[in-house]
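Right, one structure below, let's go through it.
With one protein chain held back, the other chains of the complex are shown just where they sit.
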Amino acid sequence: MGSFIFKRSFQSILSLIFLVIVVFFLARMTGSPAMLYLPPEATQDQIDAYNALHGFDDPLIVQFGSFITGVFQGDFGNSLQYSRPALDMVLAAFPTTLALAAVTMPLVLLISIVTGALAAYHPGGVFDRLASLISLIGASMPNFWVAIVGVLVFAVTLNVLPTSGTGTWQHWVLPVAVLVLRPAGVLVQVMRTSMMTALSSVYVKAAKAKGVKARAIIFVHALRNSLLPVITVASDQAAGIVNGAVIVETVFGFPGIGKLMIDSVLMRDFAVIQAAILVTALAVFLINIIVDISYAFVDPRIRHS
Amino acid sequence: MLLSVRNLSIQFPSRAGLVRAVEDVSWDVNAGETLAILGESGSGKSVSASAVMNLIETPPAVIPQGQILFEGHDLLQADAETRRRINGKSISMIFQDPLAALNPVYPVGWQIAETMRVHGIAPDVAQARVIELLARVGISEPERRMKDYPHQFSGGQRQRIMIASAIALKPKLLIADEPTSALDVTVQARVLDLLKEIQAEDGMGMVLITHDLTVVERVADRVVVMQAGRIVESGTSAEVMRNPQHDYTRRLLDAIPGRAGFSDIAAGRPMLEVQSVSKIYGGLARQFARLRTQPVRAVDDVSFTMAKGETLGVVGESGSGKSTLARMILGLDDPTSGVIRFDGRAMQGQSEAEAYKMRRRVQFVFQDPTASLNPRMTVQQIIAEPWAIHPDVLPKSQWRTRVAELLEQVGLKPDHADRHPHQFSGGQRQRIAIARALALKPELIVCDEAVSALDVSVQAQVIDLLKDLRRDYGLSYVFVAHDLALVRDFATSVLVMYGGRIVEQGPVRDVYDNPQHDYTKALLRASGVIPQQAA
Partner (left out) sequence: MRHIILALLACASPALAGPETEVKIVLPAGPDRLDPCEMPRSVIGRIIKQNVVETLVELNYADATLMPRLATSWTQDSPTEWTFKLREGVTFHDGAPFDAAAVIAAMERTIDPALTCITRTKFFDGVDITATAVDPLTVKFTTAQPSPILPTLLAQMAISSPNTPLGVYTNEPIGTGPYRFVEWVQGQDVTLERSGEYWGEEPVITKATYVWRSESSVVAAMVATNEADLAFSIAPQDATDPDMDKVYPNSDSAMFRLSVDVPPLNDIRVRRAINLAIDRTAFLGTILSEEATEATQQVGPNVFGWNDSLTPWEYDPDEAMRLLAEAKADGVPVDTEMRLIGRPAMFANSNEFVQAVGEMLRAVGLNVNMETLEMSQWLEVANKPFDPARKPNIFLTMHDNNSGDAAFTVYFKYHSNGRQSELHNPELDALIEKAATLSGDEREAAYNEVFRMIYQDIVSDVPLFHMVNYMRIGPRIDFTPTIANAVELQLAKLQLKSS
């Protein structure tokens, strides 16, 4: 297990380095962001002065060189917009997004595993059809719309939840509810199919022949064998949230990394873009490693191979 | 009367209409006796037994009539909970493929104990009993091995584990659905012996479902023969085997291989020379990564010669290396050491052009026709594909006619050419595979378990076809199989492999009538190769 983690970490770090380099060059190929930061009346001299100040008039290789030197000292450069160290800004924003993901995903898994498992037990039955309908609706509704409607219904009309912001646990209800919808919708379907396959297997038949009760058949025998595809898809969804639940962050005013990244891209704030991508990529790689470990945990055949 | 099935009918709705899986079937079994239900695939032999265990989902299945009387009570009238209590405790079932029937993610000890736990035995008591049971069924080091997972055992061991689970609560009746079909021949024998022992000890009744007549002969007291959902014959196994009344039973008995005469065919010049060939997997690369695994010698210093016109049977059990050898002869794998020569020319180290030409002369038929035929292609495309790869063999304008000819040769019809593989039965698909193998007019065909997945009667037909082709075209075969009876019918010379090595070789008559090596003897005994029948 140790060597496995080491190997995967090594691969991830290589990918990470490659990613940072690619992003560095791609971002800067859009040209100098001076006009985004200077007033429209700015003279050419002012523009030149700005470019000189930030090194945008140097050849890309030179800029890359100073970036790399900075990285080795832990300095990812300063935000053009905020004049604060980019890495600080990213590390301040990331925990919020991470917290959103950390609350959302367990809920998603719980809902989808239980619902999908029960739906698969009587395929075509009432519960199954209802679950399919609701999950498809959940997977198809646009986040944006749900968020706003949620605010209008629960905050304005019913006045039982705050509109936005962070603070108390009530502030998290709507954002998490919005974030849960699509992943749960998708995963219910995945779980259901996977569970149906497991329930039609020979070992389930053999368990019935042993006199195992229905609930144990579902949750003890079939469940663990159905988890692998669910883990795969769930990791995808988790990576999506970690990359920035942008809509939720924007609508509800959560200062997370998604919004930070979008704003930085629009304002060509290179240092922040780079730092943000680095941090989120790291998180995604970590998720992948966790997924691989959980595969081994769930299926002993993978453990022993 | 321990269990009595009376006038049972079971139907399944399907797209093609109502399938009458089991039609007005009656059989019974007493304590201490073994009933065999004999039939081929599609006969319904498993269905009635599944109904006993409440494994048939109704809906969608329908049981329009019948009773299943267990100790006098009709199970079909009982509620679900009653039936659940019976399963595993009073009536147990073991299944054909123990790898599929054991849950891969739980340790075997846990699974055996589960049978006891669900029927109210305390976990620690169950735990102790597990160790007893594992020892009873012949698994060594039971305390250690009960924590292992199914994939860490061999096929035979897994079936023993299933048996342990099934007998944990000393059931009155054991239903065994094809318990040995997935196992090697020698292992089969031992598992059947174990079942008989347990039956003798506990006075258990046993229902054995099988397609293999040798199994019936070996262990059954009584037998019912099923065809297309109905029982066509029943009686004691001695009676039925010696004096079959029904046509179908007679046909089944006739189709049993290993009762025909030996094949003697004049052999020509050497076609295939195998010199000191070994195939080692793992070795250095593996050792670097894991530092623990030994390299696997799949084929170990094998040498033999095969002449033109010969049919070389290669027999062995799983792990003997016979399939690996077949792959190397086909050029799909390179030997780690040693040389294989085809028609005097070494196979490794050929240029691409030479290898390309050689491939035309050596063709193949694999075991599973479902896997070896591309489901998206039509039969026409499948059989014509070799000509697409070797365009100078046959001009495109003649493909259609030639495919039609080949189809007829293998016993199919020309208008089958436009269908897809899934529209055919297993036997027919194998014929299609053979037609494909013939397309390039090869000199040598390598058959790797080509008929093992087929029903007995179908097997016989396909072997006949191969024999005809051998006669008409002077084909040579390398026929890899685990079924010695089959090989006896068809081969002219035999190689017996064990653990990657050849333990015995020679003309088929010599090997079968006068086996030298102990392993060969054990193999022949275990397969119950029936000696030539008098009249």
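Observations on the model:
Think of it as A and B in the order they're written, each chain with its own count starting at 1.
Here is the rule we use: contacts are C-beta pairs under 8 Å (C-beta built on N, C-alpha and C of every residue); 3 or more make two chains touch, one makes a residue touch a chain.
What you are looking at is a predicted structure, and each value in this text was computed from that prediction instead of being measured.
Note on the chain not shown: across the whole complex it touches A. For the chain left out of this panel, the touching residue among A:P33, A:G77, A:G185 or A:G258 is A:P33. In the full complex, the hidden chain is touched by subunit A at residues 30-31, 33, 35-43, 46, 49-50, 53, 79, 81-83, 89, 92-93, 96, 148, 151-152, 155-156, 158-170, 250-253, 255, 266, 268.
FYI, only the chains that are shown with their structure count from here on.
Per-chain CA centroids place subunit A at a distance of 49 Å from subunit B.
Residues 201-203, 205-213, 216, 221, 224-225, 298-301, 304 of subunit A touch subunit B in their complex. The touching residues of subunit B, counted against subunit A in their complex, run 53-55, 84-89, 92-93, 95, 97, 100-106, 114-115, 118-119, 149, 151-152, 162, 165.
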